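In this view, the complex is presented without one of its protein chains, the others remaining in place.
And now, subunit A:
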């Protein structure tokens, strides 16, 4: 008998997928199912949290030329 699970399908590139899995590793309450390299099923209520975390991590990785000036 098939089951239907409520959630949000997340479509992203593999690097973002890896980051989402890393975020999930801390609490284990975000990712419901890993579908394939570019698709995940995620708890719908945690989407805003995931987006905010992603923005934070990505900002750390980017080079901001203005920081250099002030230093």
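One rule holds for everything that comes next: contacts are C-beta pairs under 8 Å (C-beta built on N, C-alpha and C of every residue); 3 or more make two chains touch, one makes a residue touch a chain; residues count from 1.
The rule is short, and it goes like this: contacts and distances are computed from a predicted model.
For the chain that does not appear here, its UniProt entry gives the protein name "RNA polymerase II transcription factor B subunit 2", which is one of "RNA polymerase II transcription factor B subunit 2", "Ubiquitin-related modifier 1 homolog", "AAA+ ATPase domain-containing protein" or "Mitochondrial ribosomal protein S34".
Where subunit A meets the missing chain, the touching residues are 1-13, 16, 20, 32-33, 35-36, 39, 41-42, 44, 47, 50-51, 54, 58, 62, 64-66.
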